[in-house]
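Structure record follows, encoded as structure tokens.
All protein chains of the complex are present and in place, except for one that has been dropped.
Up next is chain A:
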Amino acid sequence: LSSSKWKRDTIVQRILRERFCHQRLPDRPVGLESQYKHLLELLRRTAVHGESNSVLIVGPRGAGKTMLLRCALRELLELQEVKQNVLQVHLSGLLQTDDRIALKEITRQLHLENVVGDKVFGSFAENLVFLLEALKRGDKSSSRPVFFILEEFDLFAHHKNQTLLYNLLDVSQSAQAPVAVVGLTCRLDVLELLEKRVKSRFSHRQIHLLSCMSFCQYLDAFRSELALPDDFPDSKFSQEWNLNVSELCEEKSVQEILQKHFNSCKDFRSLHLLLLLALTRVSVSNPTLRAVDILEASRMSSADSKANILHGLSVLELCLIIAMKHLNDIYEGEPFNFQMVHNEFKKFIQRKSHSIHNFEKPVVIKAFEHLLQLELIRPVDGGVCKVQREYQLMRLMLDHTQVMEALQRYPQCPTDVKQWAISAFG
């Protein structure tokens, strides 16, 4: 019995992890019906009817651009003629940082390395035309359709002369070979990045994925992302699980947490992260999700990193941060140097402190340098000046409220330090 429970738990984890970690494609894109239809239609016109097209899919990170494209390709490849004919070239702005590298990658993905051999081409355009010619079918009447998919499209716009973009879009405008150029980017102003000659060859077709999901739709997404599929081996368990998830959606505490997440970030990627963290708490002894799991997952995913780092500072370093805060308050954010901070600290030691020992200046400098390494303070001019290190001007990268909150959470903070921080005039 126990081994079956283990197996079931394994299968649940496998299914859900594929969904959350590996971004498994859903059966149909949710909430993006019109965009999906538009894209599918466009790609089908290239694949089946031989029409050249170019389109840009624009949307913020995690909006589902790649997912949309892959769903469209998956549906299109179900057609036999498309599967046999169409070639795909996937390029990424992160990988192909140069047009030369991009061209080699295109050659490789079209499996034309042998055909190209050792040929030397005069220009990029010649090379590309040669590749496309080589794709012509036996009777030399028409060429096979090619999909060029460019992820991180905005990075291609930073290449020299935008040669790749110019040539690809040029091919898509001329009647040489049926190509579809699909660009995916997170920048809304991507067209401003294109040169005039490139922009004029672009069809100006853009598909925007600006999410207009309502909170009810978000809750539905939460439910469907957690739901186990119908083909789960233990149908009784999967029904219980799905029922449990629906009940969770009705619970007020869970709704509050989801509302908080919805208000800050609506996209599926952050939802997946939250769900994964909740899933890590599911195990054989705790086979279904509970509200407290969602709560803990939310707490983990929205922890304040800087506050966590401030928690681990030594008392001396904390005193230096408070001294810097006072300097910021008094002099309204002007940069300070180590001598000023040390001066403030010495004033505190002499007048108000009982518990803090009067440390030597080199020890205080070492604490100051530790704060510099943690990047809690930064030199104003990048630190290349020939100034003595005690006099180098710095800025504090924390603001007043962060310091005060960190002080509240600091373990066993000496009371005189706390009083000093709260007092108005240092």
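The definition used in the following text is that a residue touches a chain if its C-beta (ideal position, glycine included) is under 8 Å from a C-beta of that chain, and two chains touch if they have at least 3 such contacts; residues count from 1.
Throughout what follows, contacts and distances are computed from a predicted model.
Engineer: Leaving aside the chains you can see, what is the UniProt protein name of the one that's missing? Options: "Replication protein A 32 kDa subunit A-like", "Nicolin 1", "Origin recognition complex subunit 5" or "ER membrane protein complex subunit 2".
Structural biologist: The correct option from "Replication protein A 32 kDa subunit A-like", "Nicolin 1", "Origin recognition complex subunit 5" or "ER membrane protein complex subunit 2" is "Origin recognition complex subunit 5", the UniProt name of the unshown chain.
Engineer: With the missing chain put back, one of A:48, A:186 or A:404 would touch it. Which one?
Structural biologist: Looking across A:48, A:186 or A:404, the contact with the absent chain belongs to A:186.
Engineer: Can you say which of A:35, A:143, A:167 or A:337 touches the chain missing from this structure?
Structural biologist: Of the listed residues, the one touching the omitted chain is A:337.
Engineer: For the chain not shown, which residue from A:75, A:105, A:170 or A:220 touches it across the whole complex?
Structural biologist: Result: among the candidates, A:105 touches the missing chain.
Engineer: Pick out which of A:61, A:111 or A:260 touches the chain that's been left out of the picture.
Structural biologist: Of the candidates A:61, A:111 or A:260, A:61 is in touch with the missing chain.
Engineer: Pick out the residues on chain A that sit against the missing chain.
Structural biologist: Chain A touches the chain not shown through residues 2, 6, 10, 13-14, 17-18, 20-23, 60-62, 66, 92-97, 101, 105, 108, 154-155, 186-187, 269-270, 273, 276-277, 280-281, 283-286, 290, 292, 296-297, 299-301, 303, 305-306, 308-309, 311-316, 331, 337, 339-340, 343, 356-357, 359-363, 366-367, 373-375, 386-388, 390-391, 411-412.
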